[in-house]
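For reference, the structure discussed in these notes is given below.
Just one protein chain is left out here, and the rest sit where they should.
Let's turn to chain A:
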Amino acid sequence: MSDVPLTAPSTAPAQTQTIAFRGGGFAPHTHRWVGVAVFVVLILIAEWGTRTGWISALTLPRPSDVFKTFGELYSSGLLFKHLGPSLARLAVGATLGACVGVSVGVLIGLFSYIRSGLVPLVAALFPIPKIALLPLFVIWFGIGEGSKYALIAFGTFTPTVVATYAAVDNVDRTLIRMGQSFGLSWWSIVRKIVLPGAMPGILSGLRISLAIAIILLVAAEMLGAEYGIGAYILQAGSLYDLERLFAGVVILSLLGVLVSAIIAMIERRVLGWRT
């Protein structure tokens, strides 16, 4: 450095000012309690509104009444009578759809002919409202559990396929070249490089697929189901029994939160390697 001072020495000390900070924001964090607080506040507003008459009882059931209905449902044992078959349908249908979806997605991601053949087909199937096909499924698989499994499985299948082949496409090619350069077998490359590399995309696809499976659960129980959350909601809906309707809807929401929490847990365990 030179010895010459950069500024001319002045008699009065120069004015000082702290540089203002302008680098904040654009980095959202999750604060768990904020989410809970939003729920609590909304419920409290609804409770207060319905009590004061500001919200009429026909518009919205009183949350405390919904809670009471829920309590009755639980104490009468009906809750598990409805929940049991629903969870079974969800488990069988979603597992079937997700497994076939992941397999087909991986095949599309790996083979040119399968990709050329199936991508347009999947694009054609994706926008079909699966509910519209319910009569068809009843004819194919009967009015029993088969058609319900099929509807949920089919609804889970398409988003899983799309998410999976996009995830396989996004696997770092240099890792695959590395595997080839060390002479790994095709099957080893798929198992040890492609599948783990695609796992983040597959899991975030599963989040969406499973939410769709819960939506379709209600549709599947529209026909010939005596017990099930969907059947319960539909019965309540046809009687305009808003308390029971809401109690059922709350169960579905909780189911959604639970599924999402389970996937988040799997992600934390399986994807700990991500930076």
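Definition applied: contacts are C-beta pairs under 8 Å (C-beta built on N, C-alpha and C of every residue); 3 or more make two chains touch, one makes a residue touch a chain; residues count from 1.
Note that in this section contacts and distances are computed from a predicted model.
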| task | Assuming one chain is omitted from the figure, identify its UniProt name from "Aromatic ring-hydroxylating dioxygenase subunit alpha", "Sarcosine oxidase subunit beta", "Rieske-type oxygenase" or "ABC transporter ATP-binding protein". | result | "ABC transporter ATP-binding protein"
| query | Out of A:Val100, A:Val119 or A:Leu175, which touches the unshown chain? | reply | A:Leu175
| Full-complex contact with the absent chain, from A:Val104, A:Leu133, A:Val161 or A:Ile193 | A:Ile193
| request: With the missing chain put back, which residues of chain A would touch it? List them for me. | output: 174-175, 177-178, 180-185, 188, 192-193, 196-197, 272-275
